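Take a look at this one; I'll ask things after.
Every protein chain except one is present and positioned as in the full complex.
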Amino acid sequence: MTIATLLRRYGTLIGFALILGFFWFNLPDTFMTARNWLNITQQLSMLMVVAAGMTIVMVMGDFDLSVGSAASLSGIVAGVLFAAGYPIWMTVGVALLGGLVGGAINGVLVSFIGILPFVATLAMLTILSGAAFVLSGGKTISGASIPADFSNFARGGIPLGDIGGVAVMLPNLTIVALVVVFAVWVLLEQTTFGRRLYAIGGNIEAAYLSGVAVRRLKLIAFALTGLSAAAAGLMYASRVASANPTQGSGLMLNAIAAVFLGMTMSEQGVPRILATVIGVLILGVLDNGLTQLSVDSYIRQVLVGAIILLAVAASSFSKRLRR
Amino acid sequence: MTIATLLRRYGTLIGFALILGFFWFNLPDTFMTARNWLNITQQLSMLMVVAAGMTIVMVMGDFDLSVGSAASLSGIVAGVLFAAGYPIWMTVGVALLGGLVGGAINGVLVSFIGILPFVATLAMLTILSGAAFVLSGGKTISGASIPADFSNFARGGIPLGDIGGVAVMLPNLTIVALVVVFAVWVLLEQTTFGRRLYAIGGNIEAAYLSGVAVRRLKLIAFALTGLSAAAAGLMYASRVASANPTQGSGLMLNAIAAVFLGMTMSEQGVPRILATVIGVLILGVLDNGLTQLSVDSYIRQVLVGAIILLAVAASSFSKRLRR
Amino acid sequence: QAKVAVITPYMAQPGTQAYVEAFQAVAKEKGWDVNVVDTAGDVAAVISRIEDVVNQGVDAIVINVDPTQVAAGLQTAKDANIPVVGMDAGSDPLLATNVTSDGVAMAETTAGFVVDRIGGEGNVVMFVFDAFPPVQVRGAKADEIFAANAGITVLDRITPDVSDGGIADSRAKMDAVLAANPEPGSIKAVWAAWDQPALGALQAIEAAGRQGEGIVITGIDANPQAREEVAKGGNFEATVAQDFAGIGAAAAEAVAGLLAGTAPADAVTFVPTKLVTKENAAQ
Partner (left out) sequence: MSFLSLENVAKAYAGVPALRRVALTIEAGEIHALMGENGAGKSTLIKILAGVVAPDTADIRIDGKPTTIGSPHEAHRLGFRFIHQEFNVVPAISVAENIFMGRRYPLRAGVLVDWRALNATAGDALEKLGITHINPRQRMARLSPGDQMLVRLSSAFLSEPDAPARLYVMDEPTAALTRDESERLFRVLRQIRADGGSVLYVSHRLDEVMALCDRATVMRDGATVDTGRMADITHDDLVALMIGRKAGDAYPAAATTPTSGTALEVRDLAAGRLRSTSFSLRRGEILGIAGLSGSGQRELVRALFGDLPMRSGTVTLDGKPYRPFSPADAWKAGVAYVPRERRSEGLMLTRPIFENITLAQLRRQSLGGSFLTPRAEQRFATTLAADVRLRSTGPRQLAGQLSGGNQQKVVFAKALSGNPKLLLLDEPTRGVDVGAKFDIYTIIRDMTQKGMAVILVSSDLPELIGMCDRIAVMRDGAIAEIVPAKGLGEDDLLNRCYGRVAA
């Protein structure tokens, strides 16, 4: 394998390793600790779940801008149902179902009505976010209406015993994210469903002519993305023990960014779920490490952007060279 | 021409006409007045300028997520220079040049380094927005530091005489937007440069094989988009007589949405500048009309999304490929 | 050297900037190492950053966000025995204290001003933002006061899009309201829960050439741009000055006490506010 191939394949990964090495060197006591990493994974769990769902539609070459407001809405739906006294299992069930249905509507708009994914999901972004505002009256739902069992979920985890004298646990949110990633991995890489999505992404016309039920698959894929967004919304609500009609809005752009970052690791430029995980980690580790280094938050922003560009530059550059 | 062809071609336009008709009917006295329309065009002028610039890169099939923070940064740069006492012509020149350079950096990243437009321009979004915060210290620059001549520009216009007893003027911001739209129209539809961008967007491989200097054109196109973003940032700063490091952030998604809305009006699904103008108007008129109807702001959001879907549905449905 | 982290999602607000600056000024005197973290609107990220700085081993944390929403982070800090002070945040058992101005009192002041100026009679346009609890209580208080005056009708209760700071969208919204209510006198006042919408409304009124109708505009916060407008003696007649610097400084003093081992006496520490009108705006 030549150096060019190596860089093309692993450039972004090498960039990620350099970032890790830098923080490890500069934060020898706190960065590469189990505690910090469990923290990071917990902080990133919601983004991870949304990004995993986003990977599903992006495999087909589409994307879903409505995930952020779907997450907000699912939190609000849960908050409203909690306030009305419904039990947790039912509330969670309804919120997840809502996500699935919302995603399916995206799917119908894109595949049966034929609206461009950008227009359809942007309109859905507006609608879902409006719905979240209407349902909540624009207010943050918090305090006594949120059952303690629900908000304790995000604070709990499976105890891993003592590490260096501190009790360490595997956070529940991390576990959820891992389960979702695993499920999406199985779906995309191990099932005929996933293979067909990749086929659609490879050449939609050829896939159709080869007997792939393009429209139905698109619908299902969008529904699953909606489901994952709803799950992330619930995780978020549990973590902040409250629901606010805008709280998911930061997720969309970051989720798409994570998938695109991951795509730089694939030679064919296709999304892969494990690459998405690296993409999410790149985004998250920078925030964690730079905060610990007490870098001013404005300068941190500039650095995050610059570091991302550097991290992907090698792999992109060697991919662009003349064949 | 069959009805299907008609809908495909003019579906979105018909949708727009229905929206206008609805507001005209329900707001007989205030909606279809010269005054209201001059207001609308003035409110939309910044979005129009950014969307016109966005159209340039989207013709090539790329997009630029950094326009919003480029607009914010250009406002901040102007504010800082004003505060330091530089004259208006110099300040405006430097801010515009900054936009051009920032856009050119996007262009280099995308075409010479080969980074995916989404990743490159998202990283630039972060960097430029960070830079705006660093330069302004996160504060709003306003008051005495902004010269009156600068903020008066946005309040001024060319008097059109009296209409119904009220003095009416063509606002300067509207004029700027019209000039930009015209320039982009000439560029995209009447110059070799523009036609080559369409070739790149239609089939980049074919364009490259035919000897189109793909990389150079991409660079120039991104630079122009950056320039338009900077211009919009200045217009914004003049309009609010202040500069704030986040004030452009709403422009990006709306500009892309406007171009995509416009694309539903093209049979080949390519961006056209005049279609983008309609896209911008659809977004803006809904806000104006629904506010005048005193629709609750949350419900308005839901309606905006739903109306956009309805407006494009007819044209999309008849365009949907058999799949 | 004591390490203190200040974490807020609302750094874009001029008020927050003022607290943080005053806080930093005191901190500099005391020789602390201050790390200011802005999560740009993301509340869950505040929890994440609290976790990060706890991990880093800071001596105290200052937050400026609803504490019930970041309870997970506050718990982490408590477990690590790191005190947290709220700076205009809200009261919470997990906070050592919350230093703030009395939002309800401010809304009461400006809404009362509006009622007085229009003689308890006419249409009022409100600009509110219920998603942010401290601003929401202002809107609620004003609702209460306007409802108590039978002659006052709330024409529209507008939530502007604040992603751009709030001025431009408020102006666009006000343009539309003005267009829908063209008769002079059909709008008596604009009450805004903070200054940006008031500024936007002012611009719309001036652009519509209706500044002569005597529409009364009030804001809250007294940011510099608002002060300037109030000083001009136009439609923007009043705003309330929170003592941002006072809040920041008081929060710093609370931290200093905690570092020295003395816990603050009360769960809430109020810092006084002041009505700003044409007469005293220039100060």
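Each chain carries a letter (A, B and C) given by its place in the written order, and its residues are counted from 1.
The working rule: a residue touches a chain if its C-beta (ideal position, glycine included) is under 8 Å from a C-beta of that chain, and two chains touch if they have at least 3 such contacts.
Note that the coordinates shown come from a computational prediction; the quantities given were computed from them, not determined experimentally.
A.B. asks: Using the document's definition of touch, tell me which of B:5, B:26, B:152 or B:268 contacts the absent chain.
C.D. replies: B:268
A.B. asks: What is the set of chain B residues that contact the non-displayed chain in the whole complex?
C.D. replies: So the residues of chain B touching the missing chain come out as 186, 190-192, 195-196, 198-199, 201-203, 205-213, 267-270, 322.
A.B. asks: Name every residue on chain A in touch with the hidden partner chain.
C.D. replies: 2, 5, 189-196, 198-199, 202-203, 205-213, 268-270, 322-323
Operating definition for what follows: only the chains that are shown with their structure count from here on.
A.B. asks: In this assembly, which chains make contact with chain A and also with chain B?
C.D. replies: Per touch definition, common to chain A and chain B: C.
A.B. asks: With chain centres defined as C-alpha means, what is the inter-centre distance between chain B and chain C in Å?
C.D. replies: Taking the average C-alpha coordinate of chain B and of chain C, the gap between them is 32 Å.
A.B. asks: What parts of chain B, by residue number, touch at least two of the other chains?
C.D. replies: In chain B, 138, 296-298 touch at least two other chains.
A.B. asks: Which residue numbers or ranges of chain C touch two or more of the other chains?
C.D. replies: Residues 11, 38, 159 of chain C touch two or more partner chains.
A.B. asks: Using the touch rule from the top, collect the residues of chain B that touch chain C in their complex.
C.D. replies: For this pair, the touching residues of chain B are 27, 29-31, 33, 35-36, 39, 43, 137-140, 142-144, 155, 166-167, 236, 239-242, 244-250, 287-289, 291-294, 296-298.
A.B. asks: Using the touch definition up top, name the residues of chain A that touch chain B in the complex.
C.D. replies: Listed in rising order, the residues of chain A that touch chain B are 65, 109, 111-116, 118-120, 122-127, 129-131, 133-134, 138, 204-205, 208, 214-215, 253, 256-257, 260-261, 263-264, 269, 297-306, 308-309, 312-313, 316-317, 319-320.
A.B. asks: Which positions of chain C touch chain B when the two form their complex?
C.D. replies: On the chain C side, the touching residues are 11-12, 14, 17, 38, 155-161, 163-165, 167-169, 171-173, 175-177, 179-180, 182, 199-200, 203, 206-207, 209, 223-225, 228.
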